[in-house]
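Excluded from the complex is one protein chain; the other protein chains are retained at their positions.
Presenting chain A:
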Amino acid sequence: MWDTIVKSTPEIVGAGIKYSIPLALISFVIAMVIAVATALVRTTEPKGSGITKFLFKLLKWIISFYIWLFRSTPLLVQLFIVFFGLPSIGVELDAFTAGIITFSLNTGAYCSESVRGAIISIPKSQWEAAYAIGMSYSQVLFRIIFPQAMRVAIPPVSNSFIGLVKDTSLASSITILEMFTVSQQIAAKNYEPMLMYCMVAVYYAVFCSILSIGQYYLERYTSRYIVTGG
């Protein structure tokens, strides 16, 4: 058994380093950009009048639709639509790109809600106090609101990130040679499915555990001002 484990480890871990981890990391970064941008639009009240207000409302509506769509349909179905479906209307993507796009949009939709919740959890009085000393909107956002909102957003966003890492295994269905695909291939050759799938489960668990530890330290850092007494 040890022999099988030692022999297959480089291949499985190699697939993780080459595909699973990049898929998860790149998708998460893009998802966070989507999440913050959409959450900001959704927490902002349109100002001005006429066409600007209308366009802003339209944008809000489009974002709500996007979030609804990606949260209400299975990720596997989304992957199939992007990779196998889109070519029929002339959009051909390689598997890795299709994976990045789908994972980013899916995780972005979930994280958008987490970030929105974190932003609206910061009392309005914090915005007012910052405006009162003459700060601009972007200064208030980046210097006052985000640092506080981050603390609130870390637990749900970490959940989404860990979920994403495990969901990259679904990429096996669109021909990406990530960890799970490779473990399947090896199992087909050595007839040790139990061992191979348990092994790959352990590798996912190791990666997710590293993220959980990261979450712990990030939470501790962003909560450093929550102290009592003294």
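Note that in this section contacts are C-beta pairs under 8 Å (C-beta built on N, C-alpha and C of every residue); 3 or more make two chains touch, one makes a residue touch a chain; residues count from 1.
Keep this in mind: contacts and distances are computed from a predicted model.
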Listed names "NADH-quinone oxidoreductase subunit H", "Amino acid ABC transporter ATP-binding protein", "Sarcosine oxidase subunit gamma" or "Heme lyase CcmF/NrfE family subunit", with the criterion being the UniProt name of the chain not displayed: "Amino acid ABC transporter ATP-binding protein"
Touching residue (missing chain; options A:P74, A:P147 or A:P193): A:P147
Given A:T9, A:T44 or A:S136, the one touching the chain that is not displayed: A:S136
Chain A residues that touch the omitted chain in the full complex: 125-126, 128-137, 139, 143-144, 147-148, 151, 225-230
